[in-house]
Each structure stands twice: as C-alpha cells, then as structure tokens.
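Here the complex is missing one protein chain, while the rest keep their positions.
After this line comes subunit A, so read on.
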Amino acid sequence: MNAIAIEIAEKRYRAPAGEAGREIFRGFRLDIGAGEFVALLGESGIGKTTLLNIVAGLDRDYRGTVRFGAAAPRVGYAFQNPRLLPWRTVLQNVALPLPPGAEGQRRARAMLEEVGLGELADAYPERLSLGQQRRVALARAFAIEPDVLLMDEPFVSLDEAGAARLRDLLRRLLAGRPATVLFVTHDRREAVELASRIVVLEGTPVRIVRDLPLALTPAERANAACIDEVRAALGAAAPG
C-alpha cells in the first residue's frame, strides 16, 4: 500500500505574457510506501519545492493527481523558513494547529519539552536563534501527529553541529511517531544520514535519475566510510 502516489501529467510555471511557460514536470510519477523516509536530492530551482507544494495541496495549478493511502491524512510541513507567527509565543505557535483548549495546550507543552525548548514556551519567536526557531517548527509539525511529513531543506543555513543536532532530534521524533517523510535537500550527506530511500532528480522537465533504497544500520549511518560509499553509488548525477 502506498502512502503517497504522485502522478503529475503536466506542471508549468506561469510565464510572462508572450512567452512559453517553463515545463517543470511532464509524465512524472513517484510512489512512496508507508513509513518510508524519502530524500529528494537535486539542484536548486529544478522543482523540488514545487513538488512538495503539490503534495501539500498548496499548488493546485497542475494536471495530475496526488493520492494518499490514508483517507484524510494529517500533513505536517516543515518549510525552508520556519514560518512561525512572530506575534504569538512559542507555545501558542505549537498549539496553533491543535484544537483550542487545555488538551491542545498540554500537548503543545509536551512537544516543546521533547524538542528541548520547554523553558522558552513563553518567549516570542524573534528572540530565538534560527536553530531554536527550526525546533519550534518541528514541534508544530509533530504536534498534529502527522501521517505525512513534508520537509523542505529544514536544516539549511545552520552550522554543521547545529544541523547534526537537529537531524538527531528528527530521528528521535520519528522513532516515537512514525510517519511517511518526503525530505527535500541538496546535501547528500544529510540524505544518506536520514533517508531509507534516496531519489535523485534532474533536468527540465524533471526526471528521476536514481532511485536508491538504503538499508543502513544506525552505526553505519554514523560511519563516514559507509556514507562515502553511498555517495559514490549515487554517482556524479547529483551535486553535494
């Protein structure tokens, strides 16, 4: 049973008047199994974010279908920018997608404790570092107990140590609440460390040039040699 079945017959970017629009997807197909962690690798600007937005239902300007395994899947989305409400406290931000009331507050608080920000519950997001804001965004995404989690380079522009801590956190959260993950990145190391399957995208319109299942043990994921091996297996097709 697929958790997500994506079929995009055609997707164009709207062009300025008089020009032909750029064709991003033509006859594109990607099936994602339940519980898979799919890393989408590819150069910036080829349409990875567009793909996520189509899956999220934000972009409806295309021909094709996106079908989910669950009838009404709960979708969490960690955007490239944290997209927190600056005029609401950290706690209110995490509680935002939850039903109002004491139960939602309790769950949001528990989520914040889990991402290690319990003490900042009453702070406003702009007072937080980027890494902390990203944690809040993760807490918000996990608060709804998502069936599907979409992530658009959620750890970009953090220093390596900070990104590594967030990758650990993500793995921990997913261990507690399994979800089907679609993770956009252009960092191969990140993809190898996290994913159970790596899909490399290329070209215009976008093609899948590699589709590589990964079955690495946690020890292997931490091992630089293993990571290099997978990166070599990905070939010269993808950057990073």
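Please note the rule applied: a residue touches a chain if its C-beta (ideal position, glycine included) is under 8 Å from a C-beta of that chain, and two chains touch if they have at least 3 such contacts; residues count from 1.
Just so we're on the same page, contacts and distances are computed from a predicted model.
The unshown chain of the complex is recorded in UniProt as "NitT/TauT family transport system permease protein", chosen from "NitT/TauT family transport system permease protein", "Electron transfer flavoprotein alpha subunit apoprotein", "Beta-ketoacyl synthase" or "Protein-methionine-sulfoxide reductase catalytic subunit MsrP". Taking the complete complex into account, A:77 is the one of A:28, A:62, A:77 or A:142 that touches the chain left out.
Checked against the full complex, the one of A:85, A:110 or A:233 touching the unshown chain is A:85. Within subunit A, the residues in touch with the undisplayed chain are 53, 56-58, 75, 77, 79, 81, 83, 85-88, 92, 96-97, 100, 124, 126-127, 140, 144.
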